[in-house]
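Apart from one protein chain that is not included, each protein chain of the complex appears where it belongs.
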Amino acid sequence: MNFWHVLSILFLSGGLFFFATATLGLLRFPDFYTRLHATGKGDTLAVFLCLIGLAFYAGFSLSCLKIIFIAVFMFLAQPTATHAISRAAMKSGVTPWTKEDATK
Amino acid sequence: MIDFLYGIGFGLCFLVLVVLYRGIFGPGVYNRIAAVSAVGTKTLIILLIMGFIYNRVDMFIDISMVYALLNFVGTLAAAKYLEMEK
Amino acid sequence: MEITLLVQATDECFSVIEKARRHAIDVLNTATLLTSETRSVEERKLQALLKGAVQARASSQQFLSTFLILMAFWCLLSGKFDIFHLSLGCICSLVIAYLSHDLLFANVRVGDARLIIQRFIAYMPWHLYQIAISNVHVAKLVLSPRMPIEPNVFRFKTKLESDMSWMALATSITLTPGTITIDIEDSGEFVVHALDKKLAADLNAGEMEDKIAHIFMESDHIYIQDALDMARVFGAMK
Partner (left out) sequence: MIHNSTDVIIKTVARIFIPFIQLYALYVIMHGHYSPGGGFQGGVILGASLILLLITHGERVAMQRISENWITILFSLGVLIYAGIGTLCLFFGGNFLDYGVLAPLLHVSPAAARSLGILGVEIGVGIAVMSVMVSIFYNIARSGPYRNKGTTARRES
């Protein structure tokens, strides 16, 4: 239970919390674009925190560097994937939900 | 520490099940892709945690790297395909 | 009688002289034309040569830096540093660098790529802070029973030029609170979906755009960051 393990526990639990909010967002938000907000942002930060936590747990070694590379990769890949899906949705005519729809 | 990793792993598996609800009942195709992409990121972390639990770290890191790459390419391909399907 | 003959003779020689003069002028024009053409051709050839040389140097620099980055990535991947695997890595990075040397630095000169990376690392803490706020914002939204969101789509024109900076701006817009980039028309117009009006407003303030322009050195716009740097420099010189 040295210092690094405590740090990794902190990061991992933070990551899990943001995963939970992202998943809740995916379920509760009314419309496709708002759901993308939750998964796009939530998952990016959650994956980043979990990976950094696991990197701390792995201690300073080659696998720690590999994990950091995966973290940087996901940090750039996830928003692009969200962007690609939302662009495809808009192009094929998914109209975003607006306030009036709620009152309808 | 190891049972903490077990906890995180089971938590993520439960979250995957919850996301699958959106994946199955998602009104349109796009909700399903968003759900699949979300499941993809979660399984990436589950893979790594399994690697640490069975302390075969090097093997599982390569597998999870490939998984992240192909998840990204898969989402882009699905988005590309659906974009043209008017 | 002789006078009329004389007058006709002088007229004829005048006309001959006139014709000769015009002929001479034509020859002169074609000559100048030729010389200017050859000069411009030479210039163009010289420029092409020069540009070719610059192009060759830039592409060889790109090739070298791509090769070095790939070699570093290979060493990161394979833990074995004995001669056989390192030479294997060299061959593989050479092949990949040859195959896609123009992919990584398509239109960014390698010299200033290092500067961009330094400024990007300086930009990183602010970026992470933004993401943290956005996630807390999403968490607040999700956990509150009555979700106060009224999403809208709006467009705004960006001042940035290079596609790397467009990518950085789009990624950071997606990661900042409440907004997602949906599309970029070629004219540089961003289509953004925002969760509520307030967030959309402060995005237009373009504060993030200045930071990204500062990173990618599109310095033709005057930015607060540059002013700060100048102040610090003058301070130091005093």
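By letter and in written order, the chains are A, B and C; residue numbering begins at 1 in each of them.
Here is the rule we use: a contact is a pair of C-beta atoms (placed from the backbone, for glycine too) under 8 Å apart; a residue touches a chain by one contact, two chains touch by 3 or more.
Only a predicted model underlies this, so the values are computations on that prediction, with no experimental measurement involved.
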Interface partners of the hidden chain - shown chains only, full complex considered: A, B, C
Chain not shown: contacting residue from C:Leu141, C:Met167 or C:Ala213: C:Met167
Candidates C:Ala58, C:Ile96 or C:Ile116 - the one touching the absent chain: C:Ile96
Where the missing chain touches subunit C, by residue: 66, 70, 73-74, 77-78, 80, 85, 88, 92-93, 95-97, 99-100, 103-104, 106, 163-164, 166-167, 170-171, 181, 183-186
On subunit B, residues whose C-beta touches the chain left out of the figure: 58-59, 62-63, 65-66, 69-70, 72-73, 76-77, 80, 83
Touching residues on subunit A - with respect to the absent chain: 73, 76-77, 80, 83-84, 87
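In this text, only the chains that are shown with their structure count from here on.
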Between subunit C and subunit A, distance of the C-alpha-averaged centres to the nearest whole Å: 30
Distance between chain centroids, defined by C-alpha means - subunit B, subunit C (Å): 36
Interface hub residues of subunit C, defined as touching at least two other chains: 79
Sequence positions of subunit B contacting 2 or more other chains: 58
Interfacial residue positions of subunit C with respect to subunit A in the complex: 73, 76-77, 79, 131-132, 134-135, 138-139, 141-143, 147, 149-153, 170-171, 174-175, 178, 180-183, 191, 193, 195
Residue numbers on subunit A that touch subunit C, as the complex places them: 17-18, 21-22, 24-25, 28-31, 33-34, 36-38, 40-42, 44-45, 62, 65-66, 69, 76, 79-80, 82-83, 86-87, 90-91, 96-99
Touching residues (chain side subunit A, partner subunit B) in the complex: 1, 5, 9, 12-13, 15-16, 19-20, 22-23, 26-27, 32, 35-36, 39, 43, 46-47, 50-51, 54, 57-58, 63, 66-67, 69-70, 73-74, 77-78, 80-82, 84-85, 87-89, 91-94
